[in-house]
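Missing here is one protein chain; the remaining ones are kept as they sit in the complex.
A, B and C label the chains in the order they appear, each numbered from 1.
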Amino acid sequence: MLSNRLSHLWVPLGLVLILGIMAAVRAPQTFTYVGLAGALLVAAPLILAAVAITPIAIAGRGGVDLSIGPLIGFVNVTIVVWLSENGITHPILVFAYAILAACAWQMLLAAFIIFVRISPIIASLAGFMILQGVNLVILSRPGGVAPEWLGNWGWGTELLSPVLYILLAAFAIWFLFQRTAMFQHIRLMGADERTAYTSGVDIIKARFAAHLMAGVFAGLAALCLTGLIGSGDPTQGNTLTLQAITALVLGGTSLAGGKGGITGSVLGAVAMYLVFVVLSSFNFGAISGFMTQLLYGLMLVFALLVALVTTAPRTRAA
Amino acid sequence: MDQPIDINRKEVRMPTNKTGLARVLRSDAKGLLIGAALLVALFTVASILVDGFASANNIRSILLLAAFLGLASLGQTMVATIGGLDLSIPFVIGASNILLAYLFGTSVPAPLALLIIAVMGAAIGFLNGVLSYKIQGQALILTLGVGFAVVGGAQIFTTLGSQYSGTVFSQVPAWFSNIASISGTTFGLQFPPVIAIWMLVAFTLIYWINRTKSGRAIYAIGGNRTAAARLRISEFRTWVSTYTISGLTAAITGCLLLGFSGGGFVGVGDPYLFTTVAAVVVGGTSLLGGSGGYGATIIGVLVLQVLTSFLVGMGLNYAAQQTVFGLLILPMVALYARSPHIRYQI
Amino acid sequence: MPAISLQNIAKSFGETRALAGASLHCELGEIHAIVGENGSGKSTLAKIISGVALPDAGKVDVLGHAPTTPAEAIAAGISTIYQEIMVAEELTVWENTFAGTDGLWRRKTTTAEKKRLARETLLRLAEVDIDPDTPVSALPLSVKQWIVIARAVLQKPKLLIFDESSAALDLEATNRLHKEMLALKEAGSCVLLVTHRIAELVKITDSATVLSDGKTVGRLEKSEITEKNLLRLMSADERHSAAGKRENSVISTAHKPALEACNVQLAANAWPLDFKVHAGEIVGIAGLDGAGQSEFVSILAGITPAPAGKVQVWGASTVSHEITSLADAEAAGITYVSGDRKKEGLFPNLSILENFGLALYDRMASRFGVIDRTQLSAAFDDEELRLSIKYGDRSDKITTLSGGNQQKVLIARAFALSPKVIILNDPARGVDIGTKQDLYTHLRDFASNGGAVVYLSTEIEEFLNFADRADVFFEGGIFASFDQGAITEDNLLAAMFGQTKPIVFDEDTGTEGVA
Partner (left out) sequence: MRKGIATSLVVVSAMLLGTAANAEGLDELPAELAAAYEGVDEGQPIKASAYREWTPRSEPPWKIGYASSYAGNTWRAEGLKRLTQELFPVYKDAGLVEDIVVTQSDLNDARQIQQMRQLVDQGVDAIIVCCSNPVALNKAVEYAYSKGVVVFSYSGYLTSEKALNASSNYTLGGYEIAKAMIEEVGGKGNFLLVSGIAGAASSESFDTGAKRALEEFPDAKLVGQVWGNWTDQVAQTEVQKFLATNPTKIDGIIAQGSQETGVLKAVLQSGRDVMPISLAGSAGAACYLKNNPDWISHAFQIWPPGDEMELGFNSVIRTLQNQGPKVQSILRGVYRVPSEEYVSGLSADCSVDSTEYIQPGIDVWFPDDKAAGYFLRPSDPLEWKAASN
């Protein structure tokens, strides 16, 4: 029965394996020490963004956080404009700021969803638009300089880098979180909110907790993004929204709630990274950007349909 | 219920203790009313604060841009009414925009080219509908995936034939440009035909939605799928046909935008990704399905367009506009799309 | 100390007044029942005790608390088994069994312990051995019901509320459930039983509160709990006599049946069913939840095709038409009305008129599909007169109506189709007496004018003096068929539990349980 709980991982795992093999053939450098270090560096923001929206998706109500990208962008530009430019560059302060800022936003979003009772997708759509604008107001164009220690993450030549430690820390946090009763509450709430409510789960706290976790990971994602680009960029975060959702869906986490975990999201994000590696290894010339779009779209549709086929019998049983 | 009901009374009416206004505020027309009030207020304020805001030229320009957004939001409204979302709209707009420009550059006669694009749009919408039918909760992602694939495919197609990628240039027929450009004239009158086309489409659609069986089926499906099935209203057919309409109107919008700009550009659809959703929501169609309508969306479109114009006039840039849009969505949704407290769902 | 003390509770949901002056009192160490017919407010009362609903007025004291959320109630020692089976289908048996038992962050018991306990408890209660890692969606309804019961029982509650929760259980299981209740009572807890199944509670309860139309109309102590007393208080006898104008019934059995099922099987290996209803006949259908009657009615109405066998109608000649789809059913003049209005009847987003009219659009639309509103309005006027629907304006949303009036609109919709056969699936669910009486009258009129009625009900009292025949389902087949004279509560109940003679609850197991 363990296989049942992990069945949603077959699709992303298969994708990662196939793409991994293709990457190994087409771009073998990917799997060298430096190649992996670079891969880790580049993929980390997306991986963490995908991880961040996972607890919110598990918490149900079709909860997909569209604001995640601009949120990461917000933390990125504020680190550069508010902290770095004012000489606040101590790692502890920057880390604390990134995580607290992201958590604060998520709390605000959760409060809207819980108390105003509007659907998460609309709340986060409004959030997307608001933050997208706010980011451009804070920093109208890419620029600024990240704290030096953070900018140095961008070298990406050492596997044992802060980015790796952040990812490991994220996994550790998730692992510990998964062992708490709260995680169980969130799962229950996502699978059937009424059951959770009537069996005494504090669904308000559970939803806040899911968003809080999202905030922690979003903060870490923003740090990794800032490390990667070494500067502030008001628009780079925005693209992460759709990518993170894609990774989430590829990872088999259902937007219907109650199911899934970060393993799937991580695999989904890795699969997406590998797609770009494989595609970049071909010389499509002028159409390479379009090939990416095409395949990216087909992959999404395919993953959804495969998930549909593999879970269909269970749905019928219900 | 305290008094036993006199079953012999032929007609038992509840006392009408509610005023007309209170009744309207409880009904679906609430969103329409609030939206219209907002529109009037915005327009008044903008006319006072921005010189020339109420000029014929500006109003014409607002209506022109509203016509594009209005047509792009048509499908989104339909789809939202049955509880779905179509994020492929901006991509279909972009793809049809460059493909039409491409076809204009070939020997294909212009009307046939338009027909080809319209059929293609409808086919993409149909595909969206069929593929997402079984995974309605994921329609958002699925349509996004289809959209990416479509726009990627269209760009590859147009690139292979030429050196230019993403932008396609060709001579747009003058009559076609006239339809959608600001200097266009309709039967000699100083406004572009696309505004009239939009109004005509809107009128037809609203009539169709309100007065025909297939139009009402959309609301039946949006309100209660099982109950609709009992009345032999096919969920599959309704779901797929609304997505088909959405694809079709997106393609038409893409074509008209070509008339507007005179050159194919795949990015023309980009601003419509979330703006169509915003227009639908601000108008008062709940994304949960079953309520609202295109009339509401028209109000929503006009509110957004007047607001954009106003913000531009006030010197606010795109970024600030987005923020204002976002801030506008929240109270509008809070007004009419709140879900009941969980204790009432048990 | 009193376990529950409620005084003058009032509660409205929008236009519907569910409770108006309900009071209830019961002690620890007793089994108390809330009795009342459907729509009398007993479930709402249970929800107020369990913290789901908040009263508009009145005084609540449950174990010294006035819970405002289920969580508060549970913390105070109140466990509730809701009418609807509250499980998360995607999650496993153990996760569902232990839903909400842990602290906010800290687990009170290890997962291994939970799995062991879940398995053990379900083995004891349901007498089935289930892998605790099985997802609930894969289990039959009765096991899901036991999981919910196990969840409540494992909390060791001081007050346990059962809201109509034995419906999915068979007789043996019901007896086991009673044993469980008695054990709780012995342990000094209070058990609150919400039910309309009179025979079931006569034996087991110590006292009962009777509700009618949202008001407490009486309280019975153990010795007073008899069927007669209960029915008197629930004003049931008047109701049934009001409906029982059977003398003008004309059943033309000489002709072909209006609707016929031959060798229909509900599942691959189920008993083949034969069923007939004639013009002028009202056939009642009963059975415990899950006995197959709902599925059978769905097949009759053409909603789901029969897995085997066939459903047919006879035309003017001797040619039969098979019913395999809703389209067939409609062509043959068969309409269907569900009591589960929310799920399969109402369009909450649409107006009263439109809820009525949606079924008629096919007939009232021009070639281009444009609806003839004048014709529709006229049809509504007709049915409105017939059913005395109470409303503000026909363009108001249907949700502004009370449950009873909503149901009337749906019934009007069925009548407006001028059917030959009406199939009703528990249509009186949650409607007031007045509406029920109207409904019986109209159905009787309909039958008198040559219509045929198939009437599924979860309240067997509804058939008394009303149905011409009652077919009782048990385990996927028609177990017994009673003619008008033989339709008694005892007979039907016995058949529902698969017994051929009237049954007594807890005949053997109950006493053992106490010992």
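The definition used in the following text is that contacts are C-beta pairs under 8 Å (C-beta built on N, C-alpha and C of every residue); 3 or more make two chains touch, one makes a residue touch a chain.
A quick note: this is a predicted structure, and the numbers were derived from the prediction, not measured.
Considering the complete complex, the chain that is not shown touches A, B.
Only one of B:183, B:204 or B:234 touches the chain withheld from this view, namely B:183. Considering the full assembly, B:155 is the residue among B:96, B:155, B:242 or B:291 that touches the omitted chain. Only one of the listed residues, A:145, A:159, A:173 or A:204, touches the absent chain: A:145. For subunit B, the residues touching the absent chain in the complete assembly are 50-53, 55, 57-58, 60-62, 65, 155, 163-167, 169-172, 181-183, 260-268, 308-310, 312-313, 315, 318. The chain not displayed touches subunit A at residues 27, 29-30, 32, 34-35, 38-39, 42, 45-46, 80-81, 85, 136-145, 151, 154-157, 225, 228-236, 239, 273, 276-277, 280-281, 283-290, 292-293.
Operating definition for what follows: only the chains that are shown with their structure count from here on.
Chain pairs B-C and A-B differ in how many C-beta pairs they share in contact, with the greater number at A-B. The geometric centre of subunit B is 43 Å away from that of subunit C, both derived from CA atoms. Spacing of subunit A relative to subunit B, judged by their CA centroids, is 30 angstrom.
Multi-chain contact residues of subunit C (touching two or more other chains) are listed as 52, 69, 82. Multi-chain contact residues of subunit B (touching two or more other chains): 343, 346.
Those residues of subunit A that touch subunit C in the shared complex are 1-2, 4-5, 179-182, 184-185, 187-188, 191-192, 194-202, 205, 258-259, 314, 317-318.
Across the complex, subunit C meets subunit A through its residues 50, 52, 69-71, 73-75, 80, 82, 86-92, 95-96, 99-108, 131, 133-135, 137-138, 151. Interface residues of subunit C facing subunit B in the complex, by the touch rule stated above, are 13, 17, 20, 47, 52-54, 69, 82, 84, 213-214, 303, 326-327, 330, 336, 338, 343-350, 354, 358-359, 361-362, 365, 368-371, 373, 384-385, 388-393, 396-397, 400, 402, 432-435, 437-438, 441.
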